[in-house]
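The complex is shown incomplete by one protein chain, all other protein chains being positioned as in the whole.
Letters A and B mark the chains in the order given here, with residues in each chain numbered from 1 onward.
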Amino acid sequence: MTTTRRGFVGGAIGAALSVGTAEAGTTKHFEGHPGRYGLLHDTTLCVGCRSCEAACAEVNELPPVDVQLEGSQVFDTTRRTTETSLTVVNRYLEASDDRPPVYRKLQCMHCNEPCCATVCLVHAFEKTPEGPVVYHPELCMGCRYCVMACPYYALAYEYDDPLTPKVMRCTMCYDRIKEGKLPGCAEACPMGAITFGERDELIQVARERIRKHPDRYINHIFGEHEFGGTSWMVIAGESFGDLGLDEGMTTEPLPAIATSYLGVVPLVVTIYPGLLMGMYAFSQRQKQVAKDEREEAVAKAVAQTEEDARKKLTAAAERAKKDKERAVDAAVKKALTEAREGGEA
Amino acid sequence: MHTLFDFLTHTKGIGYVVAGLLLVSFIPFWRFLTEREHEE
Partner (left out) sequence: MTDVTVDAGPPTVTKTGLMTPFNIISGIILIGGAIILGIRFTQGLAATTNLNNTYPWGLWIGFDVMSGVALAAGGFVTSSAVYLFGMKEYKPVVRAALLTGFLGYLLVVLGLLADLGRPWRLPYPFIRSAGPTSPLFEVSLCVALYLTVLFIETTPAVFEWLGLKRFRKFVGSLTIALTVFGLILSTMHQSTLGAMFMVAPTRLHPLWYSPHIPVHFFVSAVAAGLAMVIVEGMFSHRAFHHQVEITEDQFHRINFGLAKAASVTLAVYFSIKVVALALEDEWHLLASGWGAYYLFEVLGFVLLPCLLFAAGYRERRIGWVRTAAVVTVAGIMLNRFNITFIAFNWNNPTTESYVPSWMEIWVTVAFITFAVVAFRWIANRIPIMYEHPDWKGVH
């Protein structure tokens, strides 16, 4: 799926934003902290010098990046961020006749509505008022749900560390920003491909650039609305799909998508007891009815048997009586006959 | 409450507590409802 240079995606997305939170079970709309910072990455200005990578390693006290030593072979594979490289620059398109190679810098996007924060069960991530999403390693259990969830594949984990492993990601140089300094990468970039400022202003800057140079840019600011918007936004001259940014991303904030099902939890907890006890009472009642019917049937059968027995007994008594009467009659007759014969003799 | 994430943290947190209390209170309710059934 590609967008041509004159393709248009922005306006439609903006309109869709207002229904973005419906999935979370609320119709409320959230603008985020006013005046928060962001960064604009202009890939048409990036030449792949990787000064940003070197500066990032220095600022964060990570293994230094030797740009000279690695040369341009480093661009032969598509790299991702790691626990020691919080940002990487990839060459997504080789040089062609009418344009130089296209590079893009990847790192944590510091989303407006971070899904890493949403999925963290110990609330180890926070979206600060200044803009950066910060991580609290003193709370982290190491479940790596955040690493799994990030749609930008931005998070890494210290699998080598047995006892104090941490999630590693771009911090947007939160401490430096609070001191009024620029993030390391923004300060180091010699081409102006990274601009730091208030997010709202950066959007204006980006729009202005696109307006002034319609042949140079695709008419879309990636990160303005994707998944609810990001602090790190990208403008480019080639389709974002070609630069490893999935154009299929919805504007629905990920927290809304991720938590939509959790609304069912209180429902299950409050409906099941009544429902299940109802079923239990029903099954008990069925058993009781079955039991009563059984007892009734047994009682009937017993009564019937007794009735039959009584009838048999009465009939037998009758017969016995008749037999006795017959026997008595026979005896009387015999006696009379004998008496008569005795009299005649 | 600037972000959806803050809102959800707040509402879901309350939600768990409320659901738990309602669940537990079902037990005395059921007992109240059915105790006279055993008085035969």
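Everything that follows uses one rule, which is that a contact is a pair of C-beta atoms (placed from the backbone, for glycine too) under 8 Å apart; a residue touches a chain by one contact, two chains touch by 3 or more.
Predicted model only: the values in this text are computed from it and were never measured.
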Problem set entry | Listed residues A:204, A:284, A:305 or A:337, member touching the removed chain | A:284
Exercise. Which residue, A:60, A:128, A:239 or A:260, contacts the hidden chain when the whole complex is considered?
Worked result: A:260
For this session: Can you work out which residue in A:70, A:161 or A:338 touches the chain that's missing from view?
Result: A:161
Exercise. Which residue among A:139, A:302 or A:327 touches the omitted chain?
Worked result: A:139
Problem set entry | Touch list for chain B against the chain that is not drawn | 5, 8-9, 12-13, 15-16, 23, 27
Exercise. Which positions on chain A touch the chain that was left off?
Worked result: 77-83, 115, 117-124, 139-145, 147-149, 151, 153, 155-165, 244, 246, 248-250, 254-255, 257-262, 264-265, 268-269, 272-273, 276-277, 279-280, 283-284, 286-287
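Criterion: only the chains that are shown with their structure count from here on.
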Exercise. What residues of chain B sit close enough to touch chain A in their complex?
Worked result: 1-9, 11-12, 15-16, 18-20, 22-23, 26, 30
Seminar exercise, completed: As the complex stands, chain A meets chain B at residues 21, 24, 26, 28, 30-34, 112-114, 117-118, 123, 127, 129, 228, 253, 255-256, 259, 262, 265-266, 269-270, 273-274, 277
